[in-house]
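Worksheet for the structure shown next.
Removed: one protein chain of the complex. Kept in place: all other protein chains.
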Amino acid sequence: MAELRTLKKAMIEISGNISTAVQDINDAQVDQLVELLVNGLKSNRRIFVIGAGRSGLVVRAFAMRLMHLGFEVFVVGETITPAVTEKDILIAISGSGRTKLVVESSRIAKTNVGTVLVVITSYPDSPLAQLADLVVEIRGRTKIMEQNDYIQRQIKGEHSPLTPLGTLFESTVSAFLDGLISELMEKTGKDEKYLAERHAVIE
Amino acid sequence: MAELRTLKKAMIEISGNISTAVQDINDAQVDQLVELLVNGLKSNRRIFVIGAGRSGLVVRAFAMRLMHLGFEVFVVGETITPAVTEKDILIAISGSGRTKLVVESSRIAKTNVGTVLVVITSYPDSPLAQLADLVVEIRGRTKIMEQNDYIQRQIKGEHSPLTPLGTLFESTVSAFLDGLISELMEKTGKDEKYLAERHAVIE
Amino acid sequence: MAELRTLKKAMIEISGNISTAVQDINDAQVDQLVELLVNGLKSNRRIFVIGAGRSGLVVRAFAMRLMHLGFEVFVVGETITPAVTEKDILIAISGSGRTKLVVESSRIAKTNVGTVLVVITSYPDSPLAQLADLVVEIRGRTKIMEQNDYIQRQIKGEHSPLTPLGTLFESTVSAFLDGLISELMEKTGKDEKYLAERHAVIE
Partner (left out) sequence: MAELRTLKKAMIEISGNISTAVQDINDAQVDQLVELLVNGLKSNRRIFVIGAGRSGLVVRAFAMRLMHLGFEVFVVGETITPAVTEKDILIAISGSGRTKLVVESSRIAKTNVGTVLVVITSYPDSPLAQLADLVVEIRGRTKIMEQNDYIQRQIKGEHSPLTPLGTLFESTVSAFLDGLISELMEKTGKDEKYLAERHAVIE
């Protein structure tokens, strides 16, 4: 059988990482997050989300669905995002847990304001995770492909990874957050029709 | 065995849709797209990308990687996006191929300016696809879960889909575009280190 | 006396256009807009704003202050912007009143949804203004400097305008909207301290 083209091998690696991640999910962490969000919706707590680069895009896609679900949600850095308060929940996403401006922003919200901080990361010992009230671990690139290793691999003439930089973390956390939306729909009794009614019509 | 929680079932559905999509990929379409982009990079053609809502976020994540790869790339609607010209390539993403402002924008670029238009969609017969020089089909939600059907399903008391609205299209096209980046890395001889050097440092 | 440097001449032209615009303001139009917004705040009507290019940045600056004032306000095209409804108010800004995507978006909101549409423009006869429930005229470039004229001026070897393209409209409408915020503060009894409390803290 002919070898698959690179595009397909990469897609299979992404798909595989998502299904493997399912097994690694810490149910206790997810239970706490679901409870926080479901109770938050009932008591009109506002959700703020933050992420940089491609993680910032993933967290926006999540924020959009939270809005469809009826949450009052804001993306840090967008135009109409108000002052975060101690009654709000901030969800920060960073694979490494070391993205400087995300850490700094989360520190302001947590330390100066007293916001509840949820961190989604591959590194539960990272500076960002250490600030958190709740850490949800999502595995990204496995150890063997860590940043320090790939230089070694290049030197030895090994191939570039199919999923460079944060790709595996981003695609897996994206699937995780879509799964979370699905579970929130179930828990809050909202169906797809409810979501569709809130979906932007000017686009 | 206990039934999986909804979050995990949804993740498995997303993962499964990506690996199924691999089989459906039309290699001829992808070959043309890869060739267009590789030649574009060699001849300094600029890439413009457009999408609305969550597809707009997916296309931005792709644009970011194209930039890492050394492409001159612009997101329609962002601050420093210049006038598109007939030498540029516009990549438009829309699951339905009917998102009004994406269709209208693509029509301006294609008809008034003469830009090369690539459309990535689930609907090769849609108004957007009909404007295109090259259509790449990515399957999203299967027929049984089409928008018209879910209302029927609600009436019958069936469960909401695990992956509401455009979720399957968005996650699959996202994996497709990450796979495309991987294949472009191979074809252009760029490795992860090259990408990392272009990755934003202020974040 | 030495001639002023170009930078200063342009600033004086901008300043002068703002103070001249004060005299041209149609008080009846402004009264209607103030009343619409003050009543809107009391009855929790949501405000949506839209604009393209630099007008889009001006309208975002206005949206930010409306948020500081306690309005529920959304920027069309940002992540968490929900479906506009017939109870909402859409404020569209376009100097020419012909910016395609702004006209098209306003048409969707006005015709399909039934939203109240406010248009701020230099052209009360433009396609955008013709859709509006309320037009507020703000003068931009004077006739003598219209787009068709500047080519004539180039040919004759006259200098380029100090304030190219939409600059005068954008700076004047920006001052107008800041003035409107000031009047809304007065009418709603909100002071600067109230605004400061809503001002984003993560920045």
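For clarity, chains are labelled A, B and C in written order, and residue numbers in each chain start from 1.
Just so it is clear, a residue touches a chain if its C-beta (ideal position, glycine included) is under 8 Å from a C-beta of that chain, and two chains touch if they have at least 3 such contacts.
Fair warning: this is a prediction, and the values are worked out from it, not measured in the lab.
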Taking the full complex into account, find the residue in B:76, B:89, B:132 or B:173 that is in contact with the omitted chain. B:76
Going by the touch rule given at the top, which residues of chain C touch the chain that is not shown? 4-12, 14-16, 18-19, 21-22, 25, 27, 30, 34, 52-54, 57-58, 60-61, 64-65, 68, 99-102, 147, 150-151, 154, 160-165, 167, 170-171, 174-176, 178-183, 185-186, 190-193, 195-196, 199-200, 202-203
What does the interface between chain B and the hidden chain look like in terms of residue numbers? 48, 50, 60, 63-64, 66-68, 73-84, 105, 108-109, 112-113, 197-203
At which residues does chain A meet the chain that is not included here? 57, 77, 79, 100-101, 104-105, 108
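Methods note: only the chains that are shown with their structure count from here on.
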Same or different: do the copies chain A and chain C touch each other through matching residue numbers, with over half of them shared? same
For the sequence-identical pair chain A and chain B, determine the rotation angle of the Cα superposition and round it to the nearest 5 degrees. 180
What's the distance between the Cα centroids of chain A and chain B, rounded to whole Å? 20
Taking each chain's centre as its mean C-alpha position, how far apart are chain A and chain C in Å? 36
Could you check chain B for residues that touch two or more other chains and list them? 57, 100-101
